[in-house]
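The complex appears here without one of its protein chains, the remainder shown in place.
Chains: A, B and C, in written order; residue numbering restarts at 1 for each.
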Amino acid sequence: MIIVLKPRISKQEESAVLAEIRRLGYRPHVMRGVARTVIGAIGDERTHHTLETLTALPQVEPIQKRFKLVSREAHPTNSTITLPNGCVIGGKELVVMAGPCSVESEKQLMMTAKAVAKAGAKVLRGGAFKPRTSPYEFQGLGEKGLKLLAKARKETGLAVITELLSENQAEMVAEYADVLQIGTRNAQNFQLLIAAAKTGKPVLLKRGLAMKIEEWLLAGEYILSNNNPGLMFCERGIRTFETYTRNTLDLSTIPIIKKESHSPVVIDPSQGAGRADLVVAMCKGAVAMGADALLIEVHPNPAEAWSDGAQQLTLEGFAKLMQDLQPFAAAAGRL
Amino acid sequence: MIIVLKPRISKQEESAVLAEIRRLGYRPHVMRGVARTVIGAIGDERTHHTLETLTALPQVEPIQKRFKLVSREAHPTNSTITLPNGCVIGGKELVVMAGPCSVESEKQLMMTAKAVAKAGAKVLRGGAFKPRTSPYEFQGLGEKGLKLLAKARKETGLAVITELLSENQAEMVAEYADVLQIGTRNAQNFQLLIAAAKTGKPVLLKRGLAMKIEEWLLAGEYILSNNNPGLMFCERGIRTFETYTRNTLDLSTIPIIKKESHSPVVIDPSQGAGRADLVVAMCKGAVAMGADALLIEVHPNPAEAWSDGAQQLTLEGFAKLMQDLQPFAAAAGRL
Amino acid sequence: MIIVLKPRISKQEESAVLAEIRRLGYRPHVMRGVARTVIGAIGDERTHHTLETLTALPQVEPIQKRFKLVSREAHPTNSTITLPNGCVIGGKELVVMAGPCSVESEKQLMMTAKAVAKAGAKVLRGGAFKPRTSPYEFQGLGEKGLKLLAKARKETGLAVITELLSENQAEMVAEYADVLQIGTRNAQNFQLLIAAAKTGKPVLLKRGLAMKIEEWLLAGEYILSNNNPGLMFCERGIRTFETYTRNTLDLSTIPIIKKESHSPVVIDPSQGAGRADLVVAMCKGAVAMGADALLIEVHPNPAEAWSDGAQQLTLEGFAKLMQDLQPFAAAAGRL
Partner (left out) sequence: MIIVLKPRISKQEESAVLAEIRRLGYRPHVMRGVARTVIGAIGDERTHHTLETLTALPQVEPIQKRFKLVSREAHPTNSTITLPNGCVIGGKELVVMAGPCSVESEKQLMMTAKAVAKAGAKVLRGGAFKPRTSPYEFQGLGEKGLKLLAKARKETGLAVITELLSENQAEMVAEYADVLQIGTRNAQNFQLLIAAAKTGKPVLLKRGLAMKIEEWLLAGEYILSNNNPGLMFCERGIRTFETYTRNTLDLSTIPIIKKESHSPVVIDPSQGAGRADLVVAMCKGAVAMGADALLIEVHPNPAEAWSDGAQQLTLEGFAKLMQDLQPFAAAAGRL
């Protein structure tokens, strides 16, 4: 729970609050902003001591939000995440992450990596471990795929993002990847979130198919409270009654996450629409609304892709998209 | 049902298809495009003669879509709607419709109308008849509200859009309004759609709370097939599990409607978000994605509004929004 | 709004509350229960006088619910509705309403009516005016269909329920029908609700596709507050992401409506599932959970039905269902 101190509180008054928090069995985490001081009380409610009694203290503001470290109150300025290749997510630059849904072969990956780098992408995406609805579908190349991603990074200078599926593979995937992606089906797999956080690598947390925004923020809290500041939220569409699109991309999450949190917001229009012909318009909307980054599926030959062909752009389609986005990025004050 | 003829069909072959359609009990409606000819078969399926047998004819393409007149196949270029004040919806200009949720008083309406006209809006919105979840809530000023809207039009040159709730009031509302609005709760009130169409006034058809896109297109078909070409589709958010926003604004409808239909697309971010603080970002996204018009709630004092105060912009907020949208409208190739 | 008086309030204290309600511009409607007195305050909020100030009076309980006449507080015992043929809905007997989706012909209707009467149904359903997603689909036989329903009533002794689509047809449909059905697409077509209520005939109000339970109760309030006590709520499935069934039948509405309201609850498993093979199980569940009535689609030859064939039972299937339900009706304490 987060406790907000009233403005202009003396050191003594603050200490009294900290002491009370400890007495109730929690560990206080003090965050000093310009205008006021915020205290995260880390600990679980097993003890049955509710922290709401703290609001009886005159120096404490009313308690409201269930999320703490993830909240903008706790960190009023935007957080930025700097990748090893110098790319900064959450800053002034619009960052584009692109690549195939699945890593299929060296030829497919290298061709894609070079093309997207040339067109202006800074991060290469590609699945080596794939979560598949059916056990009989292609499950990814595994570590062989990770090695191909590392090779593509070396050749192109792109940073690498790839999905983590299993607690047991966190160390191994983190060895190859610059960003760990947590997929929509694992968005509330809390053990995986903790394992990902503990690698120290930045974590891109996709929104679950039926995840409320507050739940998403709280899942992000699992990353930050495990001492990993490199959290990004990625909207990729929610499940609704509509069947024209694969999912309903909820672009309102951009201003909402920006308001509630300090962590960067990434939009995945490929999963959101499930149709390449809608990706361009969705990217324009996302950029105009303030997204920090885009995550786009690109494949040299979508018709032959081993997974999700219908939603992947061609190399030419991607290059054209990058040009088409320019005026919108400029209008949004992005580089 | 819509029947597409194969390219380079002779007059004789075409006549054979028309004869067969009539024999099956339908009225053919021929639409000639540059590349090929499309025939709408108007009639209901009561006779149990299915038109699918037509595809056995060698000159006919496979039949797919359930909507006809509303489809882009039937009308490959964008439809435009010209209002009495010269404003064109569906053309190059981005049109902004703005005004209060409900007409409350002459003073409130005139103050708003003048302010939004000055800021660049071309159409004044305002509810005179309000559909309310509870019978005990404010139901609108009725005809008195319509008269105030007409007065505001005279003073400002704005066109007027207002909601039609009842078949019995179609004539009366059409006397005062330039555009009839069909609300989300009546989106499949087919008798109301027919009554609205028959007034001859343009109709803005909001998407129902749980309406699939195909159903929406088919509801639009009720307007066009009643000889009223002035159809606009207006996305205002669908109902999902998310509770942070009042509804989930589905901006993907912009490229989808543009692809499937020729009718203009309008976005209502006020209903979509239910929160004024999200309206600006949503307008930017809508413009970037190709919306033809925006429908925005504006009130001189939202805190005192008689309905939906939380989602209405102030007069100053609206003027600032109009400025902020400029670079995005320019990027989207709008005037 | 509903105002609940505290127990053991004197006549004088009660009068003071009534006077205050009138002073605020509302019309008080006093309902005396065994344990306490409840006052419905009828009127809209146009006057901007909030009734919440009433709770400052010591004799008034806190105000909570938005629905009034429909609430169980306002009418602690179950309401019952007696049809002209003596059938009572909401009493001890489980009532079954059955018949074709659409009235198609005299032969089809009479054959069905006789079969369902023989199997134990008490009410004949059949659509004469059909709301269809597409303007090109069969829209019903109209008044001719109503006449056939009246004829079937005369021959079988069944009561008749049929859908009302248009305010303008309320008087005409009420002339033939014993119960007016408001369909899911019109569940918040408030003008139609008012027109239906004013005929004085009992009204079966289907739940809208995306209607929250509170909204449904409030729509029912439009019937009761127009002086028509013959309200029934009918659950027929809501729209969710699931596509295996046409809709998701929400059987939890049975205990919920029973708890919140005094009006009878009817379950429509045919629309709910959209598949005849699931209807039997759903009926069993509905009866076990306390439904007052079932509304079931039955057709002599579902494969040739003019609408919704897949969800209609055969005459034999219906007769078998009626037998299969016996032990569950007995277990639920129904006759």
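Just so it is clear, a residue touches a chain if its C-beta (ideal position, glycine included) is under 8 Å from a C-beta of that chain, and two chains touch if they have at least 3 such contacts.
What you are looking at is a predicted structure, and each value in this text was computed from that prediction instead of being measured.
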| item | value |
| --- | --- |
| Option from C:N226, C:T245 or C:T314 whose C-beta touches the chain left out | C:T245 |
| Contact partner of the left-out chain, one of A:L165, A:C234 or A:L315 | A:L165 |
| Those residues of chain A which, in the complete complex, touch the missing chain | 1, 41-46, 48, 66-68, 131-139, 165-168, 185-186, 188-192, 208-210, 215, 218-219, 221-222, 225, 238-239, 306 |
| Missing-chain contacts mapped onto chain B | 210, 239-241, 243 |
| Residues of chain C in contact with the chain not shown | 210, 212-214, 238, 240-245, 248-252, 254-256, 259, 272-273, 277-278, 280-282, 284-290, 327-328, 330-332 |
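As a working rule, only the chains that are shown with their structure count from here on.
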| item | value |
| --- | --- |
| Pairwise touch network: line, ring, star, complete, or other | complete |
| Inter-centroid spacing, chain C versus chain A (mean Cα positions, whole Å) | 47 |
| Distance between chain centroids, defined by C-alpha means - chain B, chain C (Å) | 32 |
| Interface hub residues of chain B, defined as touching at least two other chains | 210, 238 |
